[in-house]
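The complex appears here minus one protein chain, its other protein chains still in place.
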């Protein structure tokens, strides 16, 4: 797509515009998403409007949660939400929506009213497998996607899609945080064929998962962790009994829960070392802080969190790369310092509540000023539907263009070419290298 | 007043200037101040210079506290402080002072020397009730004020002024934090006519206060809370004894103090629900951190605070709107996230140590990018004298103009009209709606 068509590039100054124009021609390498590889693009506009960013913002501005109940038919749900869009038409999230409508559905206006949404709903409807697959391909092509990382539950079969495009990633929240739930243990047994009943069985099962995932092309292990989680070195003897009790669904004391979490987490890091894949850490969320919220809009955080709690992990697993995202926007500066010292800590993307231009711009500027360029893992979409990848990346590219225009070209007299070299490293080369898509260069960590 | 006369608008770029020019014509709706409705504007220039911002900054730069002792005669106090103004002529607080002198007293210069202050003292002197009332009216008119919220102690009679202009607000710090002080219990008995001696008596008395305040036009309940305060659900049975002991002036254990605070606070929230008024939370101050300071200049904070401590409150009182201010500037990003998820949490103004352009601009940008526009409660003056409302609001309007010029007009291609719509929502429409000055629209929370 040309920049003239790119609404995010309209108002940049000339140096930034030139950078943005060039970046718009590049492929997108997206190292973290929640795309469903069996249904990557939206089959209807409710799958766009149903993104939790819209439902939660609409709910937070007064819409009852029932109006976007999963039980409703999609068109009604979309139209209910459409009634509330005006209330959030100032937000950056709304701007993604508008860019989707304009880029993929030829929507010509600057604001979406309920009637527009009804039209878009009808226009965007893709019924049947063939129409769906064609649409997936069209969005993929128009977005110029190169690779999109997934979020796969440990018992995902990883079958039925091209894993060089939709790259598997082993998500491990359930194993670490919910091992005591009978359903999780049962899923683990079924996924591995092992009668997992104790610590050794658990270790064997985890090994089977890593074996399967990496053999199917997985390029990362990932987890999101609450702010009060402190990874501590495995103490297998101390963990034996709690892990056995957990796997048998017995009641656990608070300290036993902590022991189990730390033990399983440490075991995962050991497997990342053994299987030579990065371990994405997404630090901060507390689940279900607002239980009456809409689906996906119930989690928040406690800002009192520090990477100092992770020092033993970073020290112990010197051979494992930890791409780190932090949830609380004010924790971003600390991540710069930890990435500056630890070879295996890399700042990754701008996550969720931090994925707002004001926060991205501040974090990005500090990262570019303070960290070796080979360590900057630019951005990921975190998207659930393919359509969101382009507008989110364009938001980031625009901030990157402005930052480089100001810092590098304006501030240091760099040429446009040199600024683009850095941009390419941040957006493409570094993620490719760190996630094993090319021969190693620079920090041979994995 | 025209923009040409408005010193804060001189140096904006053209889009921002146009926005600022228009905003300067709007009325001011000020949802939080400490104005004394019986003496709203300053009767002499000491009442301007005596604002704690000046006395504390002068003291912090070396002036002995005695030089602004309340026992001194006002002219001497003003002249003492005038000697120190040079030391702080770089601050934004000084710029408010200059704007007051220029706007209300035709002061023509850019700096105030001690002789200027002597002249201003004489010129600004308003002796006698008639002169005072005329001056109040003139400042009100020239500032184009629409409504100014007060801070009323629970035993304020609320008599003797026009409550549609000076809107009562029930301030409840003493009830929550000082119930154990015999003087507070005594004031409560006198204010309610109840022989308050136990939890039930307390509940009855609080009901009487809410009844009286709302019947006299109060539109909010408000409280400032220390960073270590954690609101926890009422446990009436557990609170019975501590509350009775407190009301009888008996000694309390630390945990009893905490129990009483939580209980009274929860009771206030219950009354906000019942009487359908917002509960302004001002989170963060620790009183008397620097006891040797000047009056009003002794309080600070501990930055280790999180809204996560308020989750049970926000969940439990879904029908109560909580306009939230946080004191520590680095806590602003968390407030954005909580307002983004909780329908009843709204970010309100930029408070005290956060009321500095650098912090306002960062917070405002994030709020505008991330939050539904109907949730943005722009600004309040926190002023003690009427003269300060205009320069403080002009400071905010200027930052708002610059933010919208950059973000909305520059960044998204909005028209000036659309940017002004948003500005009006933030400055006027939302505060009017949330504090019950119009028919409900959007989030029908109260």
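The letters A and B name the chains in turn, as written, and every chain counts its residues from 1.
Going forward, contacts are C-beta pairs under 8 Å (C-beta built on N, C-alpha and C of every residue); 3 or more make two chains touch, one makes a residue touch a chain.
This structure is a prediction, so every number in the text was calculated from the model and none was measured.
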Which of A:338, A:359, A:379 or A:393 touches the missing chain? It is A:338
Quick one: which of B:73, B:110 or B:251 touches the chain that's been left out?
B:110
Have a look at B:37, B:168, B:293 or B:378 and name the one touching the chain we're not showing.
B:293
In terms of residues, what is the contact footprint of the unshown chain on subunit B?
7, 10-11, 56-62, 87-93, 95, 110, 286, 289-293, 297-304, 328-330, 353, 356-359, 362
Which parts of subunit A are in contact with the chain that was left out?
304, 306-308, 311, 314-315, 318, 330-331, 333-334, 336-343, 362, 365-366, 368-375, 408, 410-414, 422, 442-445
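We take it that only the chains that are shown with their structure count from here on.
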Quick one: report the Å distance separating subunit A from subunit B, using the average Cα coordinate of each chain.
39
